[in-house]
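My questions will all concern the structure given below.
All protein chains but one are shown in place.
Chain IDs A and B follow the sequence of writing; residue 1 opens each chain.
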Amino acid sequence: MLERKTVSQTKTKRSKISKETKRQLLHYMTLSRRIEHRIERVLYRQGKIVGGVYVGRGQEAISVATAIHMLDNDIVAPTHRDMGIFLICGVSERRIIAQYMGRKTGVTQGKDGNMHMGDLKHNIIAFVSHLGDNVPVAAGAALTFKMRGQDNVAFCYSGEGATSRGDWHEGVNFACVHKLPIVFFINNNQYAYSTPIELQMPVKDVADRAPAYAMAAEVVDGNDALAVYESAGRAVDWARSGKGPYLVEYKTFRMTGHSAHDDAGYVPKELFEEWARKDPIERLQKHMIDAGELTAEGIESMENEITAIIDDAVDWADKSPYPDPEDCLKGVYHEGR
Amino acid sequence: MSTAKPSTSKEYRIEAPDGLDLGKHQFVELYHYIALNRRLEERLSILYRQNKIVGGLYSSLGQEATSVGSAYALADGDFLAPMIRNLGSYLVRGVSAKDFVAQYLARECSPTRGKDGTQHFGDLSKGLIACISMLGALVPVMAGVAMAMKHRGQKNVALTYCGDGATSTTDFHEGLNFAAVHRVPFILVAEHNQYAYATPVSMQFTIENIADKAPAYGVHGEIVDGNNVLAVYDATRRARQMCIEGKGPVLLEAKTFRRKGHAEHDPADYVPKKLRAQWEAKDPLDAYSRFLLDQGVATRSEMDDVDAKITRELELAVQEVLDSPFPDKSIADRDVYFSARTDGGSHA
Partner (left out) sequence: MALTTYLEAIRQGIWEEMERDERVFVLGEDVGVYGGAFKVTKGMLDHFGPERVVDTPISESAIVGAAIGASYLGMRPVAEMQFIDFISCCFDQITNFAAKSRYRWGAGVPIVIRGPSGGNTHGGPFHSQNVESYFYNTPGLKIVQPSTAYDAKGLIKAAIRDEDPVLYLEHKYLYRRIKEELPSEDFVVPIGEAAVRREGSDLGIITYGAMVYNALDAADILAKDGVETEVLDVRSLQPLDENAILETAMKTNKVIVLHEACLTGGAGGELAARIAEKAFDFLDGPIIRVAAKDTPVPFSPPLEEYFLPQVDDVVDAARKLLAY
């Protein structure tokens, strides 16, 4: 049986991560933060968003520094807190904002909302609300890679809460039995809606579940973008080289309620304060400044660039039409030409 | 986690665990249940070949010690949900051989009055809950039974079984996790009989022991020789004690082997002959008989008396059932819902 590595045993070879990679990480993390901020704290309050808003504030390093390892034809099954994945996979900010506004130009053309978006052209499998349902589906994608002899990897995301679901168990077990090229990235943000982890599972770490499947696993600080990057690289290499599934648990914290309407009054204030000090974006900025890889001006120009991207996207989305009512009927079944 | 691997010496011998709290009467009673389990299934097999059985017939040949030993460790007020290969567990709880014959022959006098067959029956007055065909489904249900016991402050436990195959299901995972989060008095006996229908365990999971899953749920796990009725009894008794002390749930893995096919129609050609022979040599009934003789607990003639009694009981049961009617069609649409006429509220 494989030994599980812990954070302290994980040697992050930060020196090997290029300045350009770090800049990319910072860019996508900041972009995720800002775009979600605009959606949740501005557009939602202006009544421009249709339905609920779920954000990954404070957890941006996980989506970004894992998905950045995706190669052509890899596939990803994100959750509702993985904005960074959509951005990295090349889904445009315009289509994303339009998605939240229920417009025809949104990723699902108004058929579904918020993070329930997928696009196989971008190798993204759309998430459904039933947590854990994406796990067997991602395993099926990985099975196909194996059947076809492709050296691709399925990137599969779950929160710690989803690990209580039967689909999660069945999917992980299936992937392990068939030794599939899949990495299970667990975003352990410590709350499933209002349910704290001790009411969710009787073990300390999600990674404690991995030995039940004889699966390689490790626990990593999810707010340290470079540690996330390193560990994801190891995990993806492992899966890509045919060694089977790998689970990486990222410890982080949900810096918001479950969704925009939820004030998270059930979370002790001290926890928010403690985790605010571990903010992944500020940490990466500080690291890069200390290493002489970033300046205050550099941060400002990145912020300005991102603001311009988002302004454009909002403007574009806001001018986009709503879908035609009759579009409701389209796409239930295959529509041959 | 303690392990008790079956002996590999030529003659499979079982030993009594240290501190076993059984007297002569109980040793013989255990023999009675195992032998009855075996003979009843043999008799059912004959009825199957005579085309008297309605539907399928499922055998627990080779696994009788697990059913009998675990059920025997339970106390009054405990609840038990046997699976399809736990005929012996029902017997220990006082279900008669006739009930089984009647179930398999789909007669009016059967526990389900012909509405369901096989081992798909329960009796709340005996603390028995019926299984359904969906494997693993009993795990959350029995977690709920245990939750109700905890809620009421009862010093009781809920026990059910699952095969190696059922460990792959949603209900196994959700049920065990749920039971563990709520620390309810629940024992899950995982019968590692090595085949799920035609699927060997290597295609079922990637670990060697089902008990290896216990840490993933933060519960106590233990492996026991499922062919040693005394070891199963003792391990279940200890698991029960842990549950009563609030240290549950417990995942108890019984290593055993399914000696017949999935059901009577299945010759199980997919099982290597050598593997089958290995386990035939570990027959739980033979091993227990040898133990009783070797230890001087019972004589051959005492066991013969038990066997003769069983034979008489079975012949009587079969005859009675064969002479009894099938259910009248008028009951077919009854009891889908509660009716004051037929149900006075039988809840425990």
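The rule we apply is simple: contacts are C-beta pairs under 8 Å (C-beta built on N, C-alpha and C of every residue); 3 or more make two chains touch, one makes a residue touch a chain.
If you're wondering where the values come from, they're calculated on a predicted model, not measured in any experiment.
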{"item": "Chains on display which the left-out chain touches in the complete complex", "value": "A, B"}
{"item": "Options B:Ile14, B:Ile53, B:Val68 or B:Val145, residue touching the unrepresented chain", "value": "B:Val145"}
{"item": "Hidden partner chain, touching residue among A:Gly84, A:Gly161, A:Gly222 or A:Pro245", "value": "A:Gly161"}
{"item": "Listed residues B:Leu124, B:Ala198, B:Ala281 or B:Leu316, member touching the removed chain", "value": "B:Leu124"}
{"item": "Option from B:Tyr12, B:Phe178 or B:Phe205 whose C-beta touches the chain left out", "value": "B:Phe178"}
{"item": "Option touching the unshown chain, where A:Leu199, A:Ala276 or A:Ala291 are the choices", "value": "A:Leu199"}
{"item": "In chain B, positions touching the absent partner", "value": "79, 111-112, 115-116, 120-124, 129-130, 132-134, 137, 139-149, 151-152, 158, 170-171, 174-175, 177-178, 181-182, 335-338, 343, 345-348"}
{"item": "Missing-chain contacts mapped onto chain A", "value": "50-52, 102-104, 106, 108-114, 116, 128-132, 161-162, 164-167, 192-195, 199-201, 266, 322-329, 332"}
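Here, only the chains that are shown with their structure count from here on.
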{"item": "Interchain centroid distance [CA atoms averaged], chain A/chain B, Å", "value": "45"}
{"item": "Chain A - residues contacting chain B, complex", "value": "1, 164-170, 173-174, 176-177, 198-203, 208-215"}
{"item": "Interfacial residue positions of chain B with respect to chain A in the complex", "value": "168-174, 177-178, 180-181, 183, 203-207, 212-213, 215-219"}
